[in-house]
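All protein chains but one are shown in place.
Chain lettering (A and B) follows the sequence in which the chains are written, and residue indices restart at 1 in each chain.
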Amino acid sequence: MGVYIPVGPQHPIHPEAILLKLKVEGEQVVDADVDSSFVHRGIEKALEHKTWLQGLYLVERVCGICNVAHSTCYTLNVENLLGVEAPTRAQYLRLVVEELARIHSHMLWLGLLAHLIGFQSLFMLVFRDREKVLDLMEELTGNRITTAYNVVGGVRRDIDPALEHRVRSTLEELRGRVKRYRKLIEEDPSVRARTVNVGILERSEAEELHAVGPVARASGIKYDVRADDPYLVHDEVPFNVVTLETCDAWGRAMVRVEEVLESIDMIMYSLDHIPSGPIRKRVPPVFKVPPGEGIARVEAPRGELFHYAKSDGSERPYRYRMRTPTLANLAALVYMLRRGDRAVYVADVPVIFGSIDPCICCTARVFVLDERGSRVLNLEDLGRSRGR
Amino acid sequence: MRMLRDVLWNLFKGRATVMYPEERGSPPDNFRGRLGFNRDECIGCGLCHRVCPASAIEMENDGRGARPVFHIERCIYCYLCIEVCPTKAIKPGKEYAVVTSRKSDLVVR
Partner (left out) sequence: MSCLALLFEWLDRKFVAKLQNRVGPKYTGPFGMLQPLADLVKLLSKEDIIPEGTKTFLFNICPVAAVLLLFIANSFVPTVHVEGVLKAEGDLIIILVIITLYLLTIYMAGSAAPSRYSLMGAARAAVMLLGFELPLMFSSLSVGFAAGGFELSKIVAKQFERPFIAGPHLIGFAIFLIAAQAELEKIPFDIPEAETEIVSGWLVELSSWRLAFFRFSKDLELVLLSGLATALYLGGPIGPVIPGLEVLLYPLYFLAKSISVLFLLSLLSTLFARIRLDQFIRLCWRYLIPLTLAYFLAMMWVV
């Protein structure tokens, strides 16, 4: 019994191409599969044909919203291989921009959640307020989304006192707004009705499925690359890793909203304590990287982002590999959709899907080889072997 | 019901929408828009051509030597070329609406 309902690859649930195959009985989902292989863009291969510096601008375009995370990760990785370290001021500035990006990403997500549960007013208002962050980004880096701010050896633009003042006042204003949204999510009966106890992922399950980012933190796992493996000046800037034990979509929303508030504090603190000095070490535009392998991790808004680079000593990468947070969370998504012990309604699917903050364009590149049967495993098999 | 205050408050507020085609905000000074090029300052070193990540720069011989031609439709506004140019022949610009119906408008020589 039951009918299959395809959600995607073109569906208002998400602008990007992903296919959720739902088996539905009445209003309840009994089985689910995910296929994310619609937008393979071959970026990793393309990187092998770009010089290290050109690659940075390609990496930035892996994902529009997380572009700062990607470029930070890439520059850190290359700097490691080169043996260069960015000046402290540059690291502070990177942190500021990274947190700004986190704010706008989380607010985008909050708006999206509101849209998914049909809360149009919240959607509109959140997006209105998010615009302010984008304006700040534009002033600071030169563009709203694709910032091109980080560069191997430092950052490209300095912040002047006038701009610093504007950043402060805007964020102060934003803090008030975000606190209102927090209260709204906490108390509004219709938001609570749609998110509380929806998309349950227990702590043990989250650990087993290797969930990352806010999804893991909402399940009570205190894991944040910024705290566990500080890659910028995170050891100098105090912040809390927000965790919640609610394990549901509501918790994920709260974690993100709290993180926005944390990010605002971090930016304020960084602006107070930023040392003066150079912002960039000169690295020639075309350079050779000594042979070797390197990895870098950063905490992207959606979770842990991992880059791997292999150099053969030329001016181009020999191999570059990325693992994006959404990929890590997809297994958890499938598990949440088809867990048998709780009713999952069709109306919950957008909420559950949205709650992992999916970003498909950076995800569609995986295939795993089964060595025994030498066949290509897709995510469906992966979810099955892990979730069941 | 928490929303009530916000939405009612909006009744007395102006719109947040920027009525785009009629009303254009001016981008900040730092903005990276369509670039300009001063051919006289160029020494034809070809560095910009080599660094451009989007292959938006073509070198073309105009009698004095190789000079770059910028294809704005391919440009990703990274401004790497501006950074590397030894004579600052490439100029930053603030224009962001580069839509046109003639392709030749998108070529900067």
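Throughout what follows, a contact is a pair of C-beta atoms (placed from the backbone, for glycine too) under 8 Å apart; a residue touches a chain by one contact, two chains touch by 3 or more.
If you're wondering where the values come from, they're calculated on a predicted model, not measured in any experiment.
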item: Which residue of A:33, A:99, A:224 or A:348 touches the chain not shown here; value: A:348
item: Among A:39, A:84, A:124 or A:286, residue touching the chain not depicted; value: A:124
item: Contact partner of the left-out chain, one of A:97, A:116 or A:155; value: A:116
item: Which of A:188, A:205 or A:224 contacts the chain that the document leaves out; value: A:188
item: Interface residues of subunit B (partner: the chain not displayed); value: 1, 3-4, 7-8, 10-11, 13, 15-17, 19
item: In subunit A, positions touching the absent partner; value: 3-5, 11-13, 24, 27, 114-122, 124-125, 128, 188-191, 193-194, 345-350
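Just so we're on the same page, only the chains that are shown with their structure count from here on.
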item: Computed distance of Cα centres, subunit B from subunit A, in Å; value: 27
item: Interfacial residue positions of subunit A with respect to subunit B in the complex; value: 50-51, 53-58, 61, 121-122, 125, 128, 131, 138-143, 146, 148, 156-157, 180, 183-184, 187-189, 285-286
item: Of all residues in subunit B, those that touch subunit A in their complex; value: 1-3, 6-7, 16, 27-28, 30-32, 47, 50-54, 76-80, 83-84
